[in-house]
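Excluded from the complex is one protein chain; the other protein chains are retained at their positions.
Chain IDs A and B follow the sequence of writing; residue 1 opens each chain.
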Amino acid sequence: MMGALNPQLNEHGELIHLLSLDGLSREMIHDILDRAAPFTEIAEREVKKVPLLRGKSVFNLFFENSTRTRTTFEIAAKRLSADVINLNINTSSAAKGESLLDTVDNLAAMQADMFVVRHASSGAPYLIAQHLAATGRNHIHVVNAGDGRHSHPTQGLLDMYTIRHYKQDFTRLTVAVVGDILHSRVARSQLHALATLGVPEIRLVGPKTLLPTAADRMIAGAPLRVCHDIADGLRGADVVMMLRLQNERMQGALLPSPQEYFKSYGLTPERLALAKPDAIVMHPGPMNRGVEIDSAVADGRQAVILPQVTFGIAVRMAVMSMLAGGGTQ
Amino acid sequence: MKIEIRNGRVIDPASGFDQPASVYVADGRILGSGGAAQGVPAGFQPEAVIDATGCIVCPGLIDLSARLREPGFEYKATLESEMKAAAAGGVTRLVCPPDTDPPLDEPGLVEMLKHRARQPGFAHVHPLGALTVGLAGQRLTEMAELAEAGCIAFGQASVSIVDTQVLLRAMQYAATFGFPVWLQAQDAHLARNGVAHDGAVAARLGLAGIPVVAETVALATYLQLARETGARLHVRRLSSAAGLALIRAARADGLAVSCEVSINHLHLCDENIGFFDAHARLDPPLRSAADRAALAAGLADGGIDVLVSDHTPVDDDEKQLPFAEAETGATGLELLLPLTLKWAADSGVPLAAALARVTSEPARILGLERGCLKPGVPADLCVFDPAGRFTVSRERLRSQGKNTPFLGRELAGEVRYTLIDGHLAYAADGLA
Partner (left out) sequence: MPPLPPVTELIDRLAAQLRPHVTPATVLVGIHTGGVWVAEALHAALAPHGLATPLATIDVSFHRDDHHLGSGLRSGGRVSHLPDVADAHLVLVDDVLYTGRTIRAALNEIFDYGRPAKVELAVLVDRGGRELPIAATYCPHVLPAPLPASQSLDLARAADGTLSFSLREK
């Protein structure tokens, strides 16, 4: 039924799950980034562990394989002293025909405190959160680790953390998001956050085949501008957010070849020179060098791709400790 | 048995009759309708009286799209459960699409279905025969045989014929015998992998889109083939403003083509997907708010002939899945009447004109003298309280399918009695 309560908030408007950045207020996003800051220094300590989630069980529920993402959540949970159980469901239950919600019920019965969910279908974590709510188990928290093309909220948050770290004020920035926006959950999370944080100009750069039909209207009220020419998209930008181009996009009729894509949309030093001299270059990884990004840029002084990874752990620690470590005041 | 339904407001959209009156039923047929002025038919002594005070008495509803799930999908619904739902919804006659398992492509299956449905209190069932064997879009079915077995028209349910030459041949063959062809307009390739209207909502939620051109490209093909072959085309489950515009243009050009819209597409749009509500996963997809408004206006001005429930019971297991993986469809037999009334109220359409879209108009498409109160026709009647409000809930729905995006919504229009062939098929007070 329409008008249902945003399932990631409780009746007091507090975060109980992290499913999407859609619907989070500017204050809430800044609050999460503020909480992440102290966690960045834990990695530099002799004991890289704090006891905020001691005794809690975090289930990494990966219905779609992603060693990299799973590892970042695992590190974050372990640094919070949680017990982490990794499950690659695509190779176990689902193959035996067990339904998604049956799997969830089974794991919930093992006293899970948190599900970190990766799923190939947009909205799957919502289904799980709604099911937990409908069965009176709202004390189990759901963190979306990427669902279909829909959302990858912790990636979006770590990107915002990175931008804030280097650029401070979002309300003066021009941001270009370049690449396969149509299929990208990362892009959707970034766009929601950038719009909420008050970025006055967001450019969506890519060929028509990799942009949603209604790209300029995909987020109500957001200052989105579609650019098919990468030079238009990069000119004067403060932040360049590259997206990964999946190999499978080459198999259909979306693009002719990686070479032609690089020729038209690859981020080269010459193109980057169109952006502001102090522009930063971001990429969610893993990178396809020579397809969406030139090695000279990926390894260049403007790239902040490795700091993104470091900040990612802190942001995930902040999110997990907020949800399962107590209230959200 | 002689029955008098008295004290109600009798509306017969076909004749324009609309006044406080009694309806007289004898031997399963309408004997007549009349107010105080006309008086009781000579010698009529009712053996049963139905009091319709505060109610509207109208022809039983005719639903041109209702899946009964038999044969093959009895775990989703059975003839028994869905016939109860039909009667409770005031639906006395329905067309079931051929997407059963196996599909309705053999006379034996059609005869079996007709036979199973021929029970007192069950709505009249008109099977829609498969246009191609197994709905596979390759070989023609034995249409003449199927028609003899009871198929009223031929179609493909929601499966498109990809090979346009086969489609041409199928329409030529159907036209040879004067069989109508009922098709949903959706280009299989343009709709491939799509799960939601290709618009801002799908873009935001990251759902693969089905563009409006999937409907218009297929529709343009159908309209040209209909003109070429002379086949009588009925367009099922229209979803877009652009599709409606094509039909209007074809009509203006002299082509006899009819079309229908579902209660879901009449009242809802892609925004009703909300947070991935699988109940809003429909085929065709719910389109934009502007499309919905155009469909509502089209139904009011006659651009769209008929309103259907597009009843599709789905079991919970197939709906409690991520949006894209959930099965399409919504249960609807019990919502057809209240959602007709809601549309009439929202659009300012007079009650009689609104009821025509679910009684006399579908009868016209079927080519049957039904859906009216003319003396001599079978006494298929619906008596409902237009002010009776209820909340759509799993518990209230008699259909085995509890799947509808209207769950939780309050609607007006409570069926009190349903008569089929003069037999009391449903009574809200449980006396049936």
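The definition used in the following text is that a contact is a pair of C-beta atoms (placed from the backbone, for glycine too) under 8 Å apart; a residue touches a chain by one contact, two chains touch by 3 or more.
None of these values were measured; they are calculated from a predicted model.
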item	value
Chain not shown, its touching partners among those shown	A
Identified contact with the non-displayed chain, of A:Leu24, A:Leu52, A:Leu107 or A:Ile293	A:Leu52
Sole contact to the chain not displayed, among A:Ile89, A:Ala145, A:Ile163 or A:Met322	A:Met322
Contact footprint on subunit A, counting only the chain that is left out	31, 34-35, 37-38, 41-42, 45-47, 49-52, 318, 321-322, 325-329
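As a working rule, only the chains that are shown with their structure count from here on.
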item	value
Subunit A residues within the subunit B interface of the complex	1-4, 6-7, 22, 99-101, 119, 121-124, 126-127, 130-131, 147-151, 185, 188, 212-215, 217-220
Footprint of subunit A on subunit B - complex, ascending	198-200, 202-209, 211, 271-272, 274-279, 317, 320-325, 405-409
